[in-house]
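A single protein chain has been omitted from the complex, and every remaining protein chain is retained in its original position.
Order of writing sets the chain letters: A and B. Residues in each chain are counted from 1.
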Amino acid sequence: MASVPFEYGLLLAGVLFSLGLIGVIVRRNLLFILLCVEVMLNAAGLGFVVAGSRWSQADGQVMFIFLLSMAAAEVAVGLALLLLHFGRRKTLDADAMKMGANVTSAADYRGIGDRGGT
Amino acid sequence: MLSWTWCIPALPLAGFLVLAIFGGRFSKGATAAVGAGSVGLSFAAAAAASALFMISPPAGGSFTFVLWQWITAGWFSPSLSFTLDALSVVMILVVTGVGCLIHLYSTRFMADEEGYSRFFAYMNLFVGSMLILVMASNLLLLYLGWEGVGLCSFLLIGFWYKDPENGRSARKAFIVTRIGDVSLAIGLFLIATTLGTLDIREIVQKATSSWQTGSTLAVAVAALLLGGAVGKSAQLPLQTWLPDAMAGPSPVSALIHAATMVTAGVYLIARTNALFTLAPAVQLAVGIIGAAGVLVAGLSALTQRNIKRVLAYSTMSQLGYMFLALGIGAWSGAIFHLVTHAFFKSLLFLGAGVVILAMNHEHDIFAMGGMARKSPFTFWMFLIAALTLAAIPPTTAGFSSKDLILAQAWQSGGVGRVFWALGLAGVLVTSVYIFRLVFIVFAGTPRTAAPVGAHSSGHAAGRDGMQAGPVMGIPLAILAALCLAGGFLSLPHDLGGSPYLLNFLNTALPAGTMPETPQRTEWTLQLVSEAASLLGIPVAWLVYRRSRTAGAGHPVAARSNVLARFLQGGWGFDWLYDRLFVQPFVWLAKINARDVMDRISDGVGGLFMLLSRAFRWTQNGRVRWYAAGLAAGAALIVAAVVLL
Partner (left out) sequence: MNAVFALSGIVAVAATVMMITRRSAVHALLYLVVSLLASAVIMFVLGATFVAALEVIVYAGAIMVLFVFVIMLIGPESIPGPGRAWVGPSILSVVLLAELGWVLAQGSLTGQPAAEVGPKQVGMSLFGPYILGAEIAAFLLLAGLVGAFHLGRRRH
């Protein structure tokens, strides 16, 4: 049994989480994004476990189990979607799929509001 | 006993409502029946009321009845109430009588025009407003009628709205009279705040008891009222709208711009005569304005080419006589001249309308000629009216009324003598211009009418050379009879008559405090003015011959064309006002053409466009961007939670 101060554990979880967040935002490849999401999930789970062991209760570990099962389901479905997407678009570039983006340009709005003086 | 007389203004207003709502669906006959019938019924009611009034006059010479309390705001509580006294009885008879004849005439005159029911609706509204004006017992109700007739004048001048020139004339009329209306309104404000009431009777009582003669307050109030009257009656300096108002149909000119609306100013001054007596300086100004107007307008009428413009300047000139009479305190005389003027001027306008129609909407007198042979009936009617206008003795109404004014001017001494001289000059000028018109239009050989459609600017082309049918002829005849017989209402003493009308009016208006005219003076004055008016006829003949020899289109052979153009342009008032007021205003408006206020409200819109563009940039569809957004949001919220 380690007498690890509680704060360091949480801090470690926080660092891992931040790193995962950076990875999600920075990487362009969909697969990498999913991987970094896993990192974040793991970090969150680590935080739960640390907290649970501080109070010597099983709740933290139970939460970790739930989180694990959720991550598993999510990875399964997410990867299936990723494969479908790759099959359709032949690329895994996140920036290439712009859904719901603003497809008109500012030029379309020129002239509106310039009415004065007619 | 007379409280049913509220129906006198109510009938034409009811006619207006019916025609405004249903007029589009009525046949022409039904429209004519409603339009002319409402005024006719109103005349019948007015005649009955007048008869009752004269048979058994109410106590104190006037009868007031309150319909309901209009406004109650503290000390200010005008009511909707009408007064019948001698003055208003005379006025309602003139308005409904002449109005009824003109409506009858227009049923035929406007028969080929579109907007038939619209015309009668406006005319009925006008008659109703005018009746409210003359029957009102407080100045607020009078102002209501005042505004109403101004509105109808605008609507009817611009009746043929498809021609923008007509719209311009209507706007000009409205704006110029508006200046007068504002002056009148300020005068009403002043009266209400200093005397606490707008009831005419009470005003007269309180003013005479509490205001000093010639005090600043009295002068201010009287001057403001005068401003209003000047606007409505087209006297100097607000007279520029009347010649352009001839853009409307001839019945409109006859009713509004000859018989009734323009006389509202005269009525106002006569009604509030006590206030003018309290401000002698202003009363003198009334006289000066009138005398000046007589000559300015008369001389301008000498050079006009448009038949209706001659008559418009003539109206201005005759109104000048009325103002002159008011200026010297001859209140009843002014009203008498108002009555006779209504007769002959509307006859002149209606006759001119017949001529215009017969010549297919031709207005230039030099394109006309020989109408006497083409339509002799019209010629005789027009001639009778011209004789009356020129005050040719012995029986015509114009002679009686104008002579009365001149006599009283002479009698009032001092400035009155100057007025008399100016008025006499006016008689000569009047005679010349009206007979110039008569000769040019009626004498000689007939010309062919302009082809159909040549002058159809804005209104339907009439039939080629439409003659006056009985529907148009009867009103002409009745008016002609009134012209001839009207003089008997108040013949001068020396011709054996007695002043019925004057005596009647003097139950409501103060009689002049002038000494009785000695017989000899009266004879002399009459001879002088008769001579002046008779002299005009040969002078007019000479003018006519010279214009004939100089070729058609040549105006009065003036010594220099500059003078003729100056007179024709109404003594340059239009030019002056254009330079002084219109152009600076248009220049200001052009500066603001891009409209500061519009810019501000557009700027608000533009600001939001900018914000929208900025926010649109955040919706770029990239997943990573959204994730970053989530992270940033989380950071902010956690910070908020942690720090606060």
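Throughout what follows, a residue touches a chain if its C-beta (ideal position, glycine included) is under 8 Å from a C-beta of that chain, and two chains touch if they have at least 3 such contacts.
This structure is a prediction, so every number in the text was calculated from the model and none was measured.
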{"item": "Contacts of chain B with the absent chain, listed as residue ranges", "value": "628, 631-632, 634-635, 638-639, 642"}
{"item": "Chain A residues touching the omitted chain (full complex)", "value": "1-12, 14-23, 25-29, 31-32, 34-36, 38-39, 42, 45-46, 49-50, 52-62, 64-66, 68-77, 79-84, 86, 92-93"}
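We adopt the following convention: only the chains that are shown with their structure count from here on.
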{"item": "Computed distance of Cα centres, chain B from chain A, in Å", "value": "85"}
{"item": "Parts of chain B lying in touch with chain A, wherever the complex brings them together", "value": "593-595, 598-599, 602, 605-606, 609, 613, 616-617, 619-624, 627-628, 631"}
{"item": "Residue ranges of chain A in contact with chain B within the complex", "value": "21, 24-28, 33, 94-95, 97-102, 106, 109, 112-117"}
